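What you see is part of a larger complex, with each chain still in position.
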């Protein structure tokens, strides 16, 4: 039986503009490390997601330029070259403290791919005045990621207040009728505010990736705020 | 085979303070009319819900004091004696035009049972400034019914703005991932704002009944605004 | 990347009448403790829910006036000033022994917020005579919290026997077709007894908070029984 393990999609960058990403939760530490080593040998910048602390420490020991964030489980080795100060802004708005690991995964992904990012925490709709205080920051961004578990109402409220695309990122935070993020997912999908599209529950990487794609389209021409 | 049809729970008012209600959707027009006639014979005020136009017309022809509202399907013959101007206020806030039939069912139920009611329409969270314009009206109420389909976020936003109980009333308005009101129901149940409790999808009657119970407790002492 | 951690909603009390609550299950012990310390510095009474024993012990060591209940995971430091003996009564009726942690969370929440509370255990509908023996106690209350897992029938039976609002609190007690509390939740939502509204599965805090809001409205005028 012939088995061809973990083929790297080396020409992905040519095809889609970005290198492949290493989803560590679906691999043993040995598999994940092997893939990262091969990528570095080919000079590809590495983004690893959902990495446990053991893997994070192993990688930061091996690669001096590697960074590991335990809260989100993000590993980076190098980064995709962005536009520096000229890069547009992605705003990541998180409803509660429990949503932070997923929000940070989104933020660090967008940063790795070349965006400037501002993370705005604790702006859940139950205390909506906190959101309004941060409205100026939200309105500077080319794209907003709205991160929330439970009812997921944050995405709809923000989309009614800004004129740029909102990426809704439901989280599995909550219990009971949250059903592992289902309530937030359904709420975000059915929001009556237009200008929202949704990624999978807890998929911080996917939200950050999509936000960066949009931001990159926007950044080249639009007058940027600091 | 002995069959005992549609026994009236005549001493319900003694036990719970309110007469039985006629859920017309589960009865043939003949059954519904028969029950209403018997109730009137016993001097009980009648509230019928989910009545089709045919039944509504039949009842208003038979009883001069009967009222029928086609939008909500509510029939009333007489009403429970309220406190007149002294009765406290129930606010019914509805997110969109499509939510009105259910919202009106809630409003008319609470009125029938003795509450003063103010219905505030088109205050969905996608245009949240419309909600803020009506904030003063909401804050005069002893209890607020928040009516919304789709994401159901209205309940959580209101509960963060008022200091009285919010009764969340999800509607089956929407399509796709609304799944017949499931998205609104789950969103309202998992709202992170405290001070919310939820009734069944499209159960305007239940929301109005519960709001009136609370309002009645409150009305006897609290300084009332007009 | 700017990250603004755990902003306290200090003016929540002005807006809604009650301070913010600390949901400990969504925070690390360090985060939870930090928030509680900041709240005490601002003189805000603290209610923490779903606290593990480790956090409970840490808090009771630091704050002499802190109380920790392991069964429910409730931490309190101080309390919202209530009306003493004049405060109205909240009755908490629990179907079975397994429902007690959630029932106690509800009871302690309402007490913290200023209500008098009576907890009535083991009154599930499978032995309905036990419920009838406690009917007098139930009827003294301004609001009843009905706590049950499995079929959740307790709420409907009680609502048919009392003239005050019932807050239905489904629990995740059970197995198989309970589906983590779904059976109780659906049963309570679809009860044909009016006068019921429902909170999230296992949301003792939410039920206690809503019951206290209602009780406070009622207490100021209504003749109270002891």
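Brief remarks follow.
By written order: A, B and C. Residues from 1 in each chain.
Here is the rule we use: a contact is a pair of C-beta atoms (placed from the backbone, for glycine too) under 8 Å apart; a residue touches a chain by one contact, two chains touch by 3 or more.
The structure displayed is predicted, hence computed values, not measured ones.
Total copies of the shared sequence across the full complex, per this structure file: 8, with 3 shown.
Convention: only the chains that are shown with their structure count from here on.
Chain closest to the overall centre, judged by the mean of its C-alpha atoms against the mean of all protein C-alpha atoms: C.
Interface note: subunit B and subunit C, two copies of one sequence, contact each other through mostly matching residue numbers (shared numbers exceed half of all numbers used).
When the CA atoms of subunit A are superposed on subunit B, the rotation angle comes to 180 degrees, reported as a multiple of 5. Look at the CA centroids: the one farthest from the centroid of subunit B belongs to A. With each centre defined as the average position of its C-alpha atoms, the distance from subunit A to subunit C rounds to 36 Å. Between the Cα centres of subunit A and subunit B there is a gap of 43 Å. With centres defined as mean CA coordinates, subunit C is found 26 Å away from subunit B. Counting partner chains per residue, subunit A shows two or more touched chains at residues 96, 127, 176-178. Against subunit C, in their complex, subunit B makes its touches with residues 15-18, 21, 142-143, 159-165, 167-168, 185, 189-190, 194-201, 205-207, 209-210, 213-214, 217-218, 220-222.
Residues 95-96, 124-128, 150-153, 156-157, 159-161, 174, 176-179, 182-194 of subunit B touch subunit A in their complex. Listing the residues of subunit A that touch subunit C in their complex gives 96-98, 100, 104, 107-108, 111, 117-122, 127, 129-130, 173, 175-178.
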